Each structure stands twice: as structure tokens, then as C-alpha cells.
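Note that one protein chain is taken out, while the other chains of the complex remain in position.
As written, the chains take the letters A and B, and residue 1 is the first residue of each chain.
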Amino acid sequence: MKVALRLLGALALLAGSACGSGSDVRPLTVVGWGGSSQDAHRNAYWNSFTTSSGIPLREDSWRGGVGVIRTKVIGGDASWDIVQVETEDLILGCEEGLFQRLDWAALGGRDAFIPSAVHDCGVGAMLWSYVIGYDGDRIKGAGPQSWADFWDVKRFPGKRGMRKTPKYSLEFALMADGVPAGQVYSTLRTPAGVDRAFRKLDEIKPHVIWWSSISQVPDLLGSREVVMSVTSPGRLIVANRTEGRNFKLDWHGNIYAVDYWVILANSPRPAEAAQLLRYMTRPENQARLARYIPTGLTSVEANRIVDPKLKQNTPSDPANMTDALELDADFWVEYGDQLTQRFNAWVAR
Amino acid sequence: MPGSRAKSADPRRRWWPFALVAPLLIFLLASFILPVVLMLSRALTDRELQTVWPDSAAALRHWHGNGLPPDVLAQRVAREMVAARRNGTLNRVANRLNYDMVGSRTLLYGTADKLLAGAPGNSVAALARIDPRWGRPAIWAAMRHADGPLTSHYLLAALDRRLDKDDRIVGVAPEQAVFTAIYLRTFKISALVALFCIILGYPVAYLLASLPERRANPLLILVLLPFWTSALVRTAAWAVLLQTDGVINSLLQAIGLLDAPVQLIYNRLGVYIAMTHVLLPFFILPLYGVMKGISPVAMRAASSLGASPLRAFLRIYLPQTLPGVAAGAIIVFTLALGYYVTPALVGGGADQMISASIAFYTNQSLNWGMAAALSLLLLAPLLLMLLAGRTLARAVPA
Partner (left out) sequence: MTSSGGPLVAFRGVEKRYSVGGRAAVAGLDLEVARGEFLTLLGPSGSGKTTTLMMLAGFETPSAGDILLDGRSLVDRPPYKRNMGVVFQNYALFPHMSVAGNLAFPLGVRGIKGAAAKARVDAALALVKLDGLGGRRPDALSGGQRQRVALARALIFEPDLVLMDEPLGALDRQLREHLQSEIKRIQRVLGLTILYVTHDQDEALTLSDRVAVFAEGSIQQIGSPAQIYDRPANAFVAGFVGENNLLAGTLVTRQGDECSLRLRGGQMVTATATGTIAPGDDVIAAVRPEHVGTGADRPALCNALDARVDELVYRGDHSRIRVGLEGGGSLLIRAPSAPSVAVAERLPVGWCRDRCFAFPATGVALASTDTGA
């Protein structure tokens, strides 16, 4: 198998170089998630990095999934240097040796960042979260203030939008069933806890429209297809600003997680990549990022110096974090296959 | 003898066209066939334990027992667990065993860390003191299933089956059984989309083929439009038309056909509508090509021979278009089998197709053995169908 894989890699390399995309000629390449977050990174970091360092940057975007990176690394395709990844991608990829180990001293030490932003193979890029979003023009007065409210179709009649994955859905279900945030994952690690979560999901299932792409959420809410939805805050804030919507957010019981920057193991430009990483994690630069996108910051110092108004609607605002739940990526790495399979069987019934 | 000379030159002449296409064949082999074969072989091979824990794997093959293993095997496992934890390869065994027994990751990492910290691991009992799961047969059976070099685990799992501790094939727990249903659904959706493409696409292709080129070309561009829009944009457009407050529901209510809006999207209907729309060009284009090649005089001939327009169409025109219908339908069906973004965006909970699972195992969970097994089970019926189709086409009397 190993020989075969090497052969495959060599052939892919051959094909790659034959097509003229040899890694020695391309500039340093940074890969984000596209859309507004990529725009924010460009405006906050990448343009000024090239200006100040003289190092040209090439951008790419992807939709996540560490399998993409595994394919590139074992296939000998060294077209990416720095990539923005989710926590599970970070864990799996780091174990497999797909990412380089970071020099934390050069980044200012591990203590310079919030704890969850620190990993052997990655440094936190931004903090994001899933919250309850609803249309303030349809729900007047008191809106939903908990996952129990989200489940309460008598008080708030209408369909709900939820992401078509067990991840987040099971956690929200347990919180709706009265499990405190701190006990969600210990409950889910027991078979009885999983059964309990699915039983709770049974209650709301007839009222759910499942979405697959976060870009569907503003449309679902705006077209009154759903009355409330699981959402990331940024999309609705942008819709409020650009389309004059009156979408509202409720942060109770939100799930938050960190996205990380990693340097790929086969990057041909590790020194330049490390330089960009240092640039993107410097407090004054991170504080600038908050101006372009409502996101939580990972640098302790950046959180201190950033304009407090910019923290509203982000996980960096302490008021939003009273009963929040940090995504347990280790849990999902271990239980993801099994629960996804069960969720897919359940959701089709 | 000129005859014998011609004979000896013949084989070389026969080979020489192949020499011309050899670069293409080699390219195809290297860039397509070999990677596919290598990837699919992961469905059947199981080398993680053998590679990372060679001593334990060898001992496991000699054990072949039920219940708990001898302490000498436990010792080897403990020793190689520590070694793998040190040099960063424990994840390969941990993830492999986790596919069989969920929770193996924490078990292995936790145990290895305790062993590294000095806990004794020289017997099954000693390991069970670190984590009680070592004292139960399940983890040892999982290891035995993974001792390679071949495995039935992935293929069985892709059929909602597994080996129990006595190596009998049994069904997985009912709440975990999902893939056979998704396969059937995938084939059903694909077949129906192909059928809808035939029903909707045939008249369009006929119209295009019978119009003069000057007027057919703008229409062709309309047919091709879906090619140039992204799945997200198309979905947003369909949502505007089909949602509860959407154009179609409002229209049907306004003209009194409906009292209350009906659900046209985020269910199976939405999947059919969106997929048929996207795949229609793949049906129309080959059929259009075939129809363009049919001589219109044949229809006149049929008419002159006494056939009514309907009869002439059914007996003369339609049979000549069947190769185009078959080609288009096979293309649509095959492409539809691989769709998952569109069904995910416009479908409901019960509309997931198998490629979504393949993508999940490939990209999210890195369980490529499972991804390969699911792909193999998607590919095999397809190849069988194509073969059967060819055989059938040959068997039809002239």
C-alpha cells in the first residue's frame, strides 16, 4: 500500500509539474473559507502583509474537510501553505502529521492566547458560534431566550431551521431538555445520553427545515419559511446592515469554537508561512480584524485593546458567554462516524 | 511470396494505431484508473495494526479465541501502545479500532498515557485496572478483526452488517442501519430523475432538432444555462420560486387552485425538480445530436407508405432516437448517482444520497476504508447495469 501510495504521489507530482503548476514558482498561498470571512482577512491582514514584507500572497478558498489536505499531502500536491481549519480537522491532521508543529515562542508564547486557541499544530484564527436567530418583525416582544424556547412550538409557532448534522443538533437538544452546558458532552458520552438527545429531537423534528449551507439561513428567515433558526451571527448581522432586516440573535446556550491557522507539512515556504502566521496573530493586527467581521479574537492582548463596541455579537463579549458551550472536537472525532450514521437514519425516518 | 510478406507485416500494422493512442492510455491509467483502483482497494485492506503493532498483530492471528486473550498478548499490546504513542503513530490504530468499537480512541490514548506515567501493563488484569474496558472481550475482538491484511469490515458496514464476536455476519443495531436505505434511495432518485429528463427533454430536443439553426441556437443557450450557474445560486433561485411564500405557491393560490400553500421544496419534490433542471442538458444534448442525424425523408417515406403521423413517429422516428435516449438517460442516471450538494440544499431529512456519506467519510472523518467501500458498492451495480445494457443491446434481433 505504501509503495503504491508513493507511486501514486509520484505520478500526481509528474502530472502537476507537467501542467506547469510547479510549487517552486508559485507565491506563498493562504487558504480561507471564502465569502465575507476571506474578505475580512484580506483587508485586515493580507494586503498590509504584502505591503510591509514585500512577500506576494496568493489566495485560495475551500469548504473544509481534512481529507482534502490529506489527499494533497500524500498526493504530492504542495499548492497550499497556510490553511484555516476547524478543530476536528486540526486534531486529525495533526495526528497524521499533515501539519507542521508551531514555534510557540516565536508567536509570543502560549499564554498570549486564550487557552482554546493554542494547539501544537495550530493557532486560533477567530472564534465563531452558533446561536438562535429570528426575525424581530415576526416575533414581537419577548423572543426565544433558551433552547427550551426554541423547542416550544406552542409559544412560537412556525418552522425552525437547523443544520442537517448531528453536531450541534444533539447538543442543542440536550440543553433544550434541561442539561446544563457543562454536562452536555459527558451526557452524550453515554448511550442513554444519546438516546435522550434523539428523543428530544423527535419532538421538534416535524417542525424542522434542515439546511446544509449557512448561506441558506438568511433566505429561510427572510422568506418566512422558518420563524427561527440555528445560525452563525455574522450572516444575520450582515443582512440587517445590507438588506435592512430586523433579525435578532439570542446567545443563550450558544456553541462556540475556534478556527485555526495551520502550516501544511509539505509547504515549500515554511519560513514565509511562519512570518505570515506571526503577522496575523499580532494583537494590533487582530484588533483590526474585528472591524471587518463580527468575530471573537484569540489574542489576549487584542481582546484588551479592541473597541468594546466591536465585541457585541461576538463570542468575545463576556455577556454572550454566561451559559455558552465550547464545541468538544475530541468528542466528535471519536463519535462522529457513529452519530452521523445514526442521525442520517433518524432524520430520514 | 507477396502473400506471406503481407501476412507478416499485418500484426505490426494492427498495433500501430495503438502506439498513437498510447500516451493517452498511459495518462488515463496514471491519472484516473490507478488512483481509483488504489482508493477502492482500501475497502478491502486493513494494514494499520500490522504496520504499527506488528508483534501484537502476529500474536492476534495466533490467538483466534473468544473472550479474553492470554497475558502475553496483553503485554505486547501494552508495549507497542507505548511505543506508538511515543513516535506519534498511535492515531492510526486508535482510529481503526474506533471504527469497530466507538470509544477506542480515548481508551488507547488514555491507557498509553497512564502506561507512560508508569502504570503496569503486563497482563489483561493490569490493563483492566487502568480502564475496565480492557477486561471485556469487545476491544480484543475489535483488534482481532483488524489484524489484516484483508478485512470485510468496511463492506459489511456499508451494507449495515457487521461481524459479531463469533465472526458471524449480523445486522447492525436498527438505529444505526442507514446505508442500504440510502443506496435504494439514491438509485430510485437517479432513475426517476432520468425518467423525468426523458419526459421533459425529448420534446425539447425534438423542437430544437426540427427548428432551423438560426432559431435553435438561442434556445440551445437557454438549455445550457444551468451549466453556468453555481449550485448555491440555482438553489436560491429555486427557493424563491418554490418556497411556501414563493412565486408558484402565490400564483396557484391567486388563481384559486390552492387554498393553502403546499410544500414544494425542502422535500423529495424539490430534489426531483432541482436535479432534473440541472441534469436536463446532459439528456437533451446527446439526443439532439442523434435527432439531427435522422433524415427527415424517412418520415415522408413512412407517410407515403401509408403510416399515419403517429404510427410513423412510433415506428420510424422514435426507434431511431432510442440510442440517443439511452445515452442521455445513462449519462443523467450516472451523474445523478454522484449528486449530493443539490439534494442536501433543496431536500429534506429523507433525501440524502450516498455520495454525501462518501464525502463525509472522505473529507470529514478520514475513514477512507468506509468511503472506498461505499464507492465500490455504488460503482459495482452501475458497472453491472452498463454491462447488462450492452449485452441486451447486442441480443436484440436485427
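In the analysis below, a residue touches a chain if its C-beta (ideal position, glycine included) is under 8 Å from a C-beta of that chain, and two chains touch if they have at least 3 such contacts.
Everything quoted here is computed from the prediction, not taken from an experiment.
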Shown chains that the omitted chain touches within the full complex: B
Residue, one of B:138, B:169 or B:298, that touches the chain absent here: B:298
Touching residues on chain B - with respect to the absent chain: 295, 297-298, 300-309, 311-312, 315-316, 319-320, 398
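We take it that only the chains that are shown with their structure count from here on.
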Centre-of-Cα separation between chain B and chain A, whole angstrom: 27
Touching residues (chain side chain B, partner chain A) in the complex: 30-31, 34-35, 38, 41, 45, 47, 88, 91, 98-99, 102-103, 105-106, 175-179, 181-182, 185, 232, 235-236, 239-240, 243-246, 266, 341, 344-345, 348-352, 357, 359-368, 370
Chain B-facing residues of chain A, complex: 1, 4-5, 7-8, 11-12, 14-15, 64-68, 70, 88, 92, 95-97, 164, 198, 205, 208-213, 215-216, 219, 223-225, 330, 333-338, 340-342, 344-349
